[in-house]
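Shown here: the complex without one of its protein chains, the others still in place.
In this document, chain identifiers A and B correspond to the written order of the chains, with residue numbering beginning at 1 in each.
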Amino acid sequence: MIQTLNRRFSVYSALFAMIPKMFMAYQLWFWAGMVMNIISITILYFFWDAIYANSAAISGLTREQTINYILLAFFFMPLVGNDLLWEFGSNLREGLMIHHLLRPVNFQMMNYAQQLGGLVTRMAFQLPIIVLAVFLFDLKFPSDLNTWVAFLISALLGFTAMFFFSWVLACMTFYTTEIWGLGVLIEGITIFFSGSLVPLAMMPEWLRTIVLSVPFAQALAVPVGLLSGITPLSDAPRIWLIQLVWIAGMGVLSNLVFHFAVRKITVQGG
Amino acid sequence: MSVIEVNELSKVFQVPKKEPGLVGAVKGLFRPRYEDKQAVNQLNFQVEAGEIVGYIGVNGAGKSTTIKMLTGILMPSGGTVRVLGRDPHRQRVENAREIGVVFGQRTQLWWDLALIESLNLIAKIYDVPPARYKTALEQFTETLELGDLLNVPVRNMSLGQKMRSELAAALIHQPKVVYLDEPTIGLDLIVKERIRDFIKMECGSKGMTVMLTTHDLGDIEELCQRVIIIDGGHVIYDGPIETIKKRFGKFREITFETVEKAKPLDLPEGAETLLAEERKVQIRFDRTVSTASQVASAVMNQIEVKDFSLSEPDLADIVKQIYNGALDMEAK
Partner (left out) sequence: MARYIDLYWLFLIQRLKTLMEYRISFILGAASTISMQAASIAAVWVVMQKVPSLSGWSYNEVLMVYGFVTLTKSINHMFADNLWTLGRVYIRTGGFDRFLVRPIDPLFHLLADRFCQDGVGNFIVGLALVIKTSVELGIEWTFLKVLMFVVAVISGGFIFIALNLITAVSAFWVVDSVPVTRLIFDNHLFAQYPLTIYPRAISILLTWVIPYGFASFYPASYLLGREVGNVAWGAPFIAAFLMFIGYRFWQFGLRYYSGTGS
């Protein structure tokens, strides 16, 4: 017991020591990323500020509410991440498949844990930008614990549903070599359908129905709606239920599609 | 005037000094320290028209740095270099028109294009008149057997095919000076032979001046009459191959197949036993001290010999000796 703890500790501290080294190696990239984020939220802020120039409320949302929502949605974008596509499509695929077919550990669960870890890391890197937004753009976080709990549960559920959906998309890479094009195509769709550009409330009825019929919004617009106060807490249980249904559906679909995709590789040799 | 004139040519690089560990990495980021590395130090040599010169040295001796300065890619730190009367760096474009380069490891052809398309593009880049291009193309197709390859993209070619294509591409504009860097690397013997034959024929017959850098001494032996050896940025030898062989190739080896079991032998001066196995004895002797017949008769008088063979000094061995300071020892 002590041994494993010791071992874990030394591994973690070695990993931890690597971080500053990696930081310096990727310094330029880090700043480029930071600048990109700053530019993005600046544009978002002033765009919405101009939209609200002559209106007190749009679709029942005030300027503060909307801007808050948009900024929060921007920060929580990692919830709708699409790493799986790139991983599956990369050269590592063969190694991954061998993992899957030989190891007793559930391949999907392993990836889920990995993605979850990645999410936490990404959110950590978002922190400086969040701090900036709080000071520059008046970003407000709720002080109510219940709201946070409701949000976190919804975020996790939504993330999970999106994970399974990404899994299905990632299986497409087994059928084509055009990983890059596919990835960018999905990125464009994700940005809009996750509800990160426009609050759901502002969309015309028909569009909102379409958006809610695909899982992207479940991972972003829905939880952020709770966090930003736009969606009342009383709706939370209903929301969680819907998300659970999404998880069930996507979970089954993902396993089905994966089964056929793996069969294709093992039969045809990828 | 020589085709290539190198005079007191030097090149110094500033290499960042890296300190180990995390602290070193941080220091290196904020105040990097540099140290001078002399890659090439006051080189002097001349190459005349039509010569095929071998340019050899261990890794890091300064070969590629020299070639980069000759081709105009790199600017010298000191001294001068003139190719066909021009400064290859200052007059890059004019110089480039008259040279051909083969970088053994990197192709200059376009990866996805059929060979003929690459060649067309190159012909256009070098402004080769269509009639001349056509003749050259026909000729190369024949001598390099490119017929089937013309419509194949480089990415689908084998190493040997790639190299043949590479040569065609490098020479299609009839350059006056050709730099070949590892042209036969990784190729099997048969293909090597064909490439060497081609180079001999093509460059020799057209009076092209060739500088050949390679680690394959078989290339040198086949193609070059003259060899320049560079070490630590200096020229340590510049002269005909024959002279090297004669001066440094003083050792010969005779391998005897014996009937009797090997036993200790009394050998003439300058001879020593390299190997004494069950039925095999290998003697190495200094040609300048004893003759082959002296050694052979001495051995055959002491032990019954079934067969024997005499081997010539290997250029590789000789060069190894030179690297190891045989030249310095000669001077003493």
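By definition in this document, a residue touches a chain if its C-beta (ideal position, glycine included) is under 8 Å from a C-beta of that chain, and two chains touch if they have at least 3 such contacts.
None of the values given here were measured: they were computed from a predicted structure.
Participant: Sort through B:Val47, B:Ala61 or B:Leu74 and give me the one touching the missing partner chain.
Facilitator: Counting the whole complex, the residue in contact with the absent chain is B:Leu74.
Participant: For subunit B, which residues touch the unseen chain?
Facilitator: Residue positions of subunit B that touch the missing chain: 13-14, 65, 68, 71-75, 89, 92-94, 96-97, 99, 101, 103, 106, 108, 110, 112-113, 117, 120-121, 124-127.
Participant: List the residues of subunit A that touch the chain left out of this view.
Facilitator: 28-29, 31-33, 35-36, 39-40, 42-43, 46-47, 49-55, 58-59, 176-178, 180-185, 187-189, 191-192, 197-198, 202-204, 207
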